[in-house]
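A single protein chain has been removed from this complex, and every other one stays in its place.
Presenting subunit A:
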Amino acid sequence: MGLISVALGRLSQALPLLIAMSLIGFIGIHSVGNPVFNVVNIETATPEDIRQATIALGLDQPIWRQYLLFVGNVIRGNFGTSYIYHLPAFELVIARLPATLELASVAMLIAAPLGTGLGLVAGRRNGTLFDRTVLKASVSALSIPSFWLAMMLILVGAILTGWFPSGGRGSTASFLGQEWSVFTGNGLWHLVLPALALAIPNIALIARLSRSGTIEVESLDYTRFCRAKGLSPERILFRHTLPNISVPIVTIIGLQFGGMLAFAVVVESIFSWPGVGKLLIDSIQLLDRPVVMATLTFISVAFVALNALVDLLYAVLDPRVRLSS
């Protein structure tokens, strides 16, 4: 009962969000320029070619009619055909999803434990050399632009040492009808640098959050009671402090994971990692409207779903959330 009403509530929130997103996205991409010039070769096409292509793409219609057509198609589960690749737009997004999913997951698998661990230890040893190092390193990691970080990783990890490949996905293996890099050694090897590039700023972010949480919790009464009871510092840290600081950490992990799924554009571009973010930015540049809209819709749904998942995790992690609802 409770679960159903929560789910319904979520849906009722998601629907207006999706409509708003599609409107903004649609108007935005339509105001940028005319995609016909990317579809026909402007250097050889005749005005007649351009006119015919405009009609074929439905670009001669007023924008509101184009939008209604788009919504009608989406309701029937059709995002249209990519202007550029001449493939169904949603298929293109789905085909790019494994690459993004594995990149974001590996990056988060590095960032979440490492960031939380560093933060816990730094907070526990508040003021020590270790704490100050973590703090300073996290400030620099957060202020480094991601394109520079990615290039430095390529420079050091690929060009100077030759240890890792400089880009691409390497060999893939088929699983659930999609191609995945994580299941081959070569693919994993290709994952290291881009995953690090995505993980490093997140390690810093999570470490800072968990550090400040730890410092706060460590000064609270129950921690002192635990200490008075004679529990070992490790037990206090992992059994009592960690669960109590986990709500903001889980939130940020959820948000950042969604962000990586959607907007790992810079890293994906530099490592020529064929993911959703790169697809989005390519499609915006080529004004491939169906693909842009399909990608944006996917991203919105992913964010809504992730947020719902994060809310559910709160209830698991924090009994107070369960009680209040």
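A few remarks follow.
As a convention for this text, a residue touches a chain if its C-beta (ideal position, glycine included) is under 8 Å from a C-beta of that chain, and two chains touch if they have at least 3 such contacts; residues count from 1.
We adopt the following convention: contacts and distances are computed from a predicted model.
The listed choices are "Glycine cleavage system H protein", "Segregation and condensation protein B", "Radical SAM protein" or "ABC transporter substrate-binding protein"; the UniProt protein name belonging to the chain that is not shown reads "ABC transporter substrate-binding protein". When the whole complex is considered, the residue among A:97, A:114 or A:151 that touches the unshown chain is A:151.
The chain not shown here is touched by just one of A:40, A:135 or A:247, and that residue is A:40.
Contact between subunit A and the unshown chain involves residues 32-49, 52-53, 55-57, 83-87, 92, 95, 129-130, 133, 151, 154, 158-159, 162-163, 165-168, 185-186, 189, 269-272, 274, 282, 285-287.
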